[in-house]
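Quick one: the structure is below, and I'll ask about it shortly.
With one protein chain withheld, the remaining protein chains of the complex are depicted in position.
Chain naming follows the written order as A and B, and within any one chain the residues start at number 1.
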Amino acid sequence: MNFQVATMLSDILKSLFKRPITENYPYERRSTPDRLRGQLAWNPEKCTGCNLCSKDCPSNAIEVITIDRKAKRFVMEYHADRCTYCAQCVQNCRFDCLSLSHEHWELAALSKQPFNMYYGKAEDVQTHRKKLAESKMPKPDPVTA
Amino acid sequence: MEIIQPIITLLFFPAGLFVMGNGLAYLWVDRKLVAQYQNRIGPRWFQPLADVVKLLSKEEIVPTGIEAWLFNGLPLLALACALTAAVYVPLVGLQPAWSFQGDLIVTVYLLSVVTMSLALAGANTANRFSLIGAVRTLTQLFSYEAPFMLALLGPALVAGSWQISTINAFTGQHWLILTQPIGCVVALVGLMGKLELPPFDAPEAETEIVKGALTEYGGRGLALFQLAKAVELVVGLTLIAAFYLGGIGNPIEFFVKTLAILLVLAGLQSLFARFRIEQTAKWWRFAALLLLVQWLIIALLGGKTL
Partner (left out) sequence: MLALEKFIVPIGPQHPALKEPGHFEFAVDGETVTSVNVRLGYVHRGIEKATEDRNWAQNLYLLERICGICSHTHALCYSLGVEALAEVTAPPRAQVIRSLVAELERVHSHFLWLGVAAHEGGFDTLFMYSWRDRETIMDVLEGLTGNRVNYSANVLGGVKFDVDEKQRAAIQRGVDYLEERTHHYYKVVTTDSTFIRRTRGVGTLTTAQAEHVGVIGPMARASGIARDVRVDAPYAAYNLFPVNVVVETAGDLEARFVVRLKELLESYRLIREMVDNLPPGDLTVRMPRKVKEGEAISRIEAPRGEAFYFIKSNGGEKPERVKVRTPSLCNFMSIIATAPGHQLADMPMILAGIDPCFSCNDR
């Protein structure tokens, strides 16, 4: 039987003259991998409003609101706080409208407001917001609805 | 003026506040070194101090069904003993503030009282982890105390004195680490056992018994015990540096030598898996035997010539 003590001596001596491996985030950053799954991005040009993305979303983070189906006017409401970044919606989309960004992933915020994002053409979002304000009804929670 | 001088010595420098600050700084150095050995960053310089300040400002919750005065008094006793022990050692390379024939025995005894009050504090509470921790603390105390004492008496034997300042003066010309290497190693490891540092941290092994004897302490008591440990660290390092590393004559020597020991101590802490309590006891029996052999050799060779 081998009788040895201090088998990690070489490790600790090497470390004594080395910088710690710990990265001092957020002061030190390294680039994120291309495949990192961050905030959802949506391309309204190609969307047909088929709702396949929201159907399979495990956390009901996506709502596609149709303003005018024929004119292809859609607004997407994206709840980043609910999103689990699983990319099932990207997988489901047949028109490649959806993607998860690998650059926007630091989404922490102090209130819930920034997590409610409206995607779409500016005029469509305007219309949708106006409608919401007009209805004055509290928007039903998609989880319970 | 004759009254003011001792008060300053006792309360501020080199004993009192200074030794507490020094202890906390050394605790930080120790943690930082262990972190460096483990390729981590480690805490920032004020962390031990911040911990103590935070704990001091917290409410102390006294558990029911125990002797409240003991619960509150034992941390004070521990800190008082550690601070008293600091008075007899050559801190910062200065002459010890007080000194008399036989103060080595008193210092070692006072350091033991720190551990004793830790064990009592554990045994005083009804917490199961505390009770096991107290039993383990005492077991460890009995196992390391004899070899540690013997290791400190080795230099005393060759110096022919029981007085720390005399021994310090003697070792100034003799590097006893060369002639009594076993004693030096045992004293170093004994200090680790005393301070319950890994791998001898069975009495406060967090994965088994949470915080050992101190599990019930949360505020002031814990802070005082930590301060006592910090002072104990400085006293122990000073003693070893003075006895085995060629004495301490000036502040530079003090800091260089104690920090050098701390470097080795931190390395030893990060090299081993934790000993079970009965393994610790076995280890110390072996160390005590080795030391007796070394004593025999010293005695045969006529002591002083070494």
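Keep this in mind: a residue touches a chain if its C-beta (ideal position, glycine included) is under 8 Å from a C-beta of that chain, and two chains touch if they have at least 3 such contacts.
Note that this is a predicted model, so its numbers are computed, not measured.
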| item | value |
| --- | --- |
| Chains still shown that are in contact with the chain withheld from the display | A, B |
| Contacting the left-out chain in the complete assembly, out of B:Thr84, B:Thr115, B:Ser270 or B:Gln294 | B:Ser270 |
| Selected residue (touches chain absent from view) among B:Pro43, B:Gly172, B:Pro198 or B:Gly249 | B:Pro198 |
| Contact with the hidden chain (one of A:Cys50, A:Cys86, A:Met117 or A:Leu132) | A:Cys86 |
| Footprint left on chain A by the chain that the document does not show | 2-8, 11-12, 21, 33, 35-37, 55-59, 84-88, 91-92, 100, 102 |
| Contact footprint on chain B, counting only the chain that is left out | 37-40, 128-129, 132, 198-199, 201-202, 205-210, 270-279 |
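One rule holds for everything that comes next: only the chains that are shown with their structure count from here on.
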| item | value |
| --- | --- |
| Centre-to-centre distance between chain B and chain A (centres being mean Cα positions), rounded to whole Å | 54 |
| For the chain B and chain A complex, residues of the former touching the latter | 35-42, 267, 270-272 |
| Residue ranges of chain A in contact with chain B within the complex | 5-6, 8-9, 11-12, 15-16, 18, 20-22, 24 |
